[in-house]
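Showing just some of the chains, left in place.
Labels run A, B and C following the written order; every chain starts at residue 1.
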């Protein structure tokens, strides 16, 4: 049976939910306060889960220090203290909802973590709102 | 792949565990302090998880404000600050254990949330005791 | 300078806020859902703080295992899984608000802990509502 190792990191970012193909009125109706033109922000808590078989010599599925470094270099350096709409390529044309941010992070990390390991991402936008990708 | 969005809410309620078909002695043996005839209570923390594909126009699987409202109107208004045994129809003849409360909440919400979305409920009775329905 | 040692415990209880000298209407106006005649309940998180000089031989201000036992025997055994209004002497004629529960617990513990040690109580009624006694 496989074991899952999980590492929690965080980053802070600003964002705005706005669909450029819609009227201002429709944006306001659908996104409410999240549509504020001057942005708002969050402390994002990110949990990355990696599943596989522990190495008999180390007892590790994946060294969590290495996992932490992979997340820092590929996710935190890219998004921490950034405006997701203005400062990143990923959300130039993609709505920076928690759902989409989680998918983007999963796609970034999938390239950096051994294909023999399964990958899952949990992203807390607030303590009461969070998403998981992929769904169980 | 699907994304899961999760919303955390809470309610406070009183309850008592008592099987009317048993002797007082057996109730006391099985349920211990939870059998106190004058009730005790909990702060219930409820996490509702909804899984599906994000809408390309909004980036939402389901708008968490709407999900929050659905939970408030259908679960919190019904159970918050209530005595589960005396003030609700659902637990007139059903033991209000965390297991059964979670199943009842899932059944209530299943009627209110699009059938294209999968649904799961997690209910914390205390910080150390919690249940999930359905099991993975 | 003195050191403060703090011990966190918890208990679950039912209660109702109701002033018998008032009309039902006034009780409902002032206490709202907390006035429900069939009670509701909470997971109370209790932090007891004791301040003094560490003993040079043990390094302890007060052994936290002993502090934990004092709280269990004098507070938890009395209030855990109880209906504060119906099952206790302390709240027969005293409103079981978080404020009054904290004062009652402080008075109980003050008798059981060395007078050379200062005492403070913090009581969480919910994660978002809590009280401290005495105030700083």
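Simple rule for what comes next: a residue touches a chain if its C-beta (ideal position, glycine included) is under 8 Å from a C-beta of that chain, and two chains touch if they have at least 3 such contacts.
What you see is a predicted model; the values in this text were computed from it and never measured.
*Asks:* Whole-complex copy count for this homo-oligomer, where the file places 3 chains?
*Replies:* Identical chains making up the full complex: 6 copies.
Just so we're on the same page, only the chains that are shown with their structure count from here on.
*Asks:* Which word fits the touch map of the chains here: line, ring, star, complete or other?
*Replies:* Graph shape here is a line: each chain touches the next, no loop.
*Asks:* Select the chain whose centre, defined as the mean of its C-alpha atoms, is least distant from the mean of all protein C-alpha atoms.
*Replies:* Closest to the centre of all protein C-alpha atoms: chain B.
*Asks:* Quick check: how many Å separate the C-alpha centres of subunit A and subunit C?
*Replies:* Going by mean C-alpha positions, subunit A sits 41 Å from subunit C.
*Asks:* Check each residue of subunit C and list the ones that touch at least two other chains.
*Replies:* None at all.
*Asks:* Which residues of subunit B touch subunit A in the complex?
*Replies:* Listed in rising order, the residues of subunit B that touch subunit A are 1-9, 49, 51-52, 54, 57-61, 63-65, 118, 136.
*Asks:* Flag every residue of subunit A that touches subunit B in the complex, lowest number first.
*Replies:* 17, 19, 21-22, 30-32, 94-100, 102-103, 127-136
*Asks:* Which stretch or stretches of subunit B touch subunit C in the complex?
*Replies:* 10, 12-15, 33-34, 36, 38-43, 80-83, 86-87, 126-127
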